[in-house]
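Complex shown without one protein chain; remaining protein chains in place.
We call the chains A, B and C, going by the order they appear; numbering starts again at 1 in every chain.
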Amino acid sequence: MTLPINEALILSCILFSIGVLGVVVRRNIIYVLMCIEIMMNAAGLAFVAASARHGSLDGQAFFLFVLPVAAAEVAIGLAIALLIFQRYKTLDLWVVARTKEA
Amino acid sequence: MAQNILFYLAAVMAVATTSMVVITRNAVYAVLYLIMSLFAVALVFLSLNAPFLALVEIIVYAGAIMVLFLFVVMMLNLQGQRGDEATKRPTRRQMIVPGALALLLLILIVVSLSAGTPAATNAALSDPKLLGELLFTKHYLGVKLSGIILLIGTIGGLHIGRGGSIPSTMEKPIDDVTH
Amino acid sequence: MFYNNGLPALWLIPALPALGALIIFIFASRMPARAAGIIACSAISLSFLWVLNVGTTLVLGNHHHFVEHHWNWIAAGPFQGSASFYFDLVTFAFTFVVAGVGLLIHLYSYSYMKGDAGERRYFGYFNLFAAAMLVLVTAENAFFMFLGWEGVGACSFFLIGHWYQKSENTVAATKAFLVTRLGDIFLLIGLFLTATLVGVSFSQQSAWTQVATSSFIPGFGGLTGPQLILITGICFLLGAAGKSAQVPLQVWLPDAMAGPTPVSALIHAATMVTAGVYLIARFHILFALSPNLMLAVAIVGVLTAFYGATSAFVQTDIKRILAYSTISQIGYMFLGLGVGAWSLAVFHFFTHAFYKALLFMAAGTVIHSLHNEQNIYNMGGLRTKLKGTYLAFLAGAASLAGIPFITAGFYSKDAILWNTLSTKWGSPVIYGIAMLTALMTAIYSFRLIFVVFHGTPRKDIHVHLPDRLLTWPLYILAFFAIVAGFLNLPIVFGVTPIWEHSFARVFGEWQAEPLIHSHAVEWMALLGSGVLALGGAGIAWLLYSPAKAPMPEPAGDIATVENNTPAPYKAVWANFLFHGWKMDGFYNKTFVRGFRITSGVIAWIDRVFVDGIFEAIQAIVRGFHALVIFFQNGRVSRYAMVMLFGAVAIITILLIGSQR
Partner (left out) sequence: MTLLLSLLLIPLLGTALVGLSGWVDRNFARVATLIIMIVDLAVAIILMARTSGGPVQVIHPWIPSFGVSFNLYVDGLSALLILLTTFIGVIAVIISWNEIKEKVTSFHIWMLLLQTGILIVFMARDMMLFYFGWELMLVPMFFLIGVWGHEEKLYSAIKFFLFTFTGSIFMLLALLYVYFQHAAQTGVLTFDLTQLLQTELSATAQTWVFLGLFVGFAVKVPIFPLHTWLPDAHTQAPTAGSLILAGLLLKTGVYGIMRITIPMAPAAAVYFTPWIIGLALIGIFYGALAAYPQRDFKRLVAYSSIAHLGFVILGVFVGNAAGYQGAVLQMVNHGLATGALFLIGGMLQQRTHTRLFEMFGGLWRQMPVLGGFLLFFCFASLGIPGTGNFIGELYVMGGAFTYHPLVGALTVFGILFAAAYSLRIFLATMHGPETTAFKNLPDASPRETLALGTLVAALVAIGFFPNLVTGPLYYPPDLSVPQSGRATTPAMVMPVETGTPSPVLAPTSPPLHTYLLPMNSNQLSDQRFDIASLSPDQQEVR
């Protein structure tokens, strides 16, 4: 039975592109973080697809490495988001960028 | 054959939910859509003969990370009030350039993949014992490193989240050097 | 220690005043002002005694010269210069004057400068000057002489600018130093050229005679032999003209009167200004090698003499009259050199030193007793009040004018005039101008006598009687001004001229051989110049006798003010002569202003253009900075976009790369 490897890779690209789109377009920091999660997830998918293609488990092992990176990244990202919210009372990145430090 | 149907189903679901994440105005909806997208990806893992990873994804990704997201969203009560600039849906105009770039990226990757060699058939079943063995022999270093990354994540989160005020973002840049 | 193998050490002559100067400078603050004067006078007197000692050993022992080598000072490839001394008859004449007259002037200034604020500084530099001048005249080679040459220039700068509070003195001192320095530069170029031609050592004359006798003279650096000699000669002439205030470079001497009178007496009458004569006398072989060089020297000499006489004729400041007369008399010396009468030029220097120093010091006494009044038209009738000074002044002026048979001036000037007429290098035209100048010299010297001493005092200034130190040196010099002439009585008197005979050994076959031998013509010339002198005195009596001494009416228009000295005459020609043929103004307008403008422009160019290039580079870099900063505006999404763009670009490149 042929696994839908190619299709999986294409799917991961699509998800990755949507993630990128989200990061670039959205102005709320939470959305940006989420989109980064999407990209991470797409990358993981690609890993698994690759391992399926080459028949070795390395790819899947790598997916397991992707997870902690994503987890750590979110942890810190959200912490920063909290602080930004605390300091600027808004999560809108454009507003934050414009208020130059006195 | 069954995998393919499952795969296509999951794929459509994944794409739909992720795009909804990007589009929705309400933060909570976005998180939920993201969770559904993770489920879809888990299904894809199943279709790729990696049941262990599918479960891991659901437990770790959906379970832990998304819960954290949900927690933060709830805390900051981003209910997507009307008129709040932060959650406003990006306008059409803003979408054009990034959209084009994302599309271009997609096409490029697809083009490069299609030139690839035909798929191998004998997909190895992702057996947790084999995987565990592999992890602690060949990728032992990787495991250690991800352990460290997690440690960094926790410390970082703690330190920053401690509420200590971030020093003003940037010290006044050295004034203009010339007279 | 002062005698090596029987001969007296030469280094002692300049060393004594140098030591005096050193002591004065080092212990200046810890010694009373008068002590400086005493140290200075004792140093110069010891030096004078030592000069006499060395001179007598030289003359009595019938040596040609002494050479004393000390250490190897300059060894710049072909240019050698060792610190060594040379003493022959010419040096004896010059050292005798420098040390002898110098001693008298030191004594004179001991009382003249009493109570002056910078007295220690004055005597220090006075001794240093004497040391430098003695080094100049006793150096064995030209580079060591150059040490004295520039030292003398520096000391004249210090001493002219002695009363430095007034800025005119500073301007005068700077002008003196820079103009003489310009002369020094030509001298240095000349030295480098001769160094490659015949070497610059005075004791090793072998190379000189070898070049002189050989038919072919080696060229150097693209110049043929005769061309090289001509250029070197011109350089030496300009160098000498700079230091001895001859026509092209004489503008500094009249302004140098800003210094104290003893300074003018020693430096600007007796010693420093005659350094040019010494230089040409030393390099006489070089000059004798090309006839048109000799002509050049003669022309410069006679022209300067004429220039000096005409300007002195109209001056109103007593010291400026003497300054212009010094220029004129040195012109005569150059004329003597130009016609090949080397020893007579030195003789004229010898006599001139006495009566010119006498005139300056007498003028100093007059000024001192009239409380620093220098305008002769404010004086008058001093004959009765300052009798002694009057008599000394009269002797000096008579000698300057050349009153026949009794004054030294007559013999030395007449000898030069006779040689101008009779030798192969001389020419009747030059002789004519020289005689005319002699007449004018007589006129202005006696004008000085009548206006200052005769008649009734124009202003009732209380005459403060000078003390003995201000008058005794005058009498000694007056004696010499009369007696010195007998050293060189003309042959027609039936007696051998001692000076010319003894100097024949030094200048040897390079003396000018006379063309006219008949004694009758010589007598005619002798009497002619005597008549001219007496005639001049008569004319002066007619013009300036006490009854008719006309007060120069102040000039109406201020137009003829030359570097802030208004011309006192109505007549335009008088003002023209008063300002020294307006050469000083001309130099100011062209060279001085030109220098200032160019330096201003260059400083501006440096600040704007040369620096501007690097400021421009800086501006470009800052431009890039502004460009880059545009992307750094803090909006995170903008960064993401740029990253995306980068990623896409890289992937496309990789793809295209892999396709090919």
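Here, a contact is a pair of C-beta atoms (placed from the backbone, for glycine too) under 8 Å apart; a residue touches a chain by one contact, two chains touch by 3 or more.
As the structure is a computational prediction, the values presented were derived from the model and not from experiment.
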Contact residue for the chain not shown (choose from C:G37, C:G100 or C:G199): C:G199
Residue of C:L107, C:L134, C:L182 or C:V277 in touch with the missing chain, whole complex considered: C:L182
Which of C:G77, C:G115 or C:P428 contacts the chain that the document leaves out: C:G77
Residues of chain C (touch criterion as defined above) contacting the omitted chain: 4, 25, 28-29, 69-80, 82-83, 117, 121, 143, 146-147, 149-151, 154, 157-158, 161, 164-167, 170, 174, 177-178, 181-182, 185, 188-189, 192-193, 195-196, 198-199, 201, 204, 207, 218, 220-223, 595-596, 598-600, 602-603, 606, 610-611, 613-614
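The rule we apply is simple: only the chains that are shown with their structure count from here on.
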Contact graph of the chains (line, ring, star, complete, other): complete
Rounded Å distance, chain B centre to chain C centre (Cα mean): 98
Centroid distance [mean C-alpha coordinates] between chain C and chain A, Å: 95
For chain C, residues contacting two or more additional chains: 641, 644
For chain A, residues contacting two or more additional chains: 20, 24-25, 27
Of chain B, residues touching chain C in the complex: 97-98, 101-102, 104-105, 108-109, 111-112, 178
Residue ranges of chain C touching chain B (in the complex, touch as defined): 618, 641, 644-645, 647-648, 651-652, 655
Touching residues on chain A, where the partner in the complex is chain C: 20, 23-25, 27, 32, 93-94, 97-98, 100
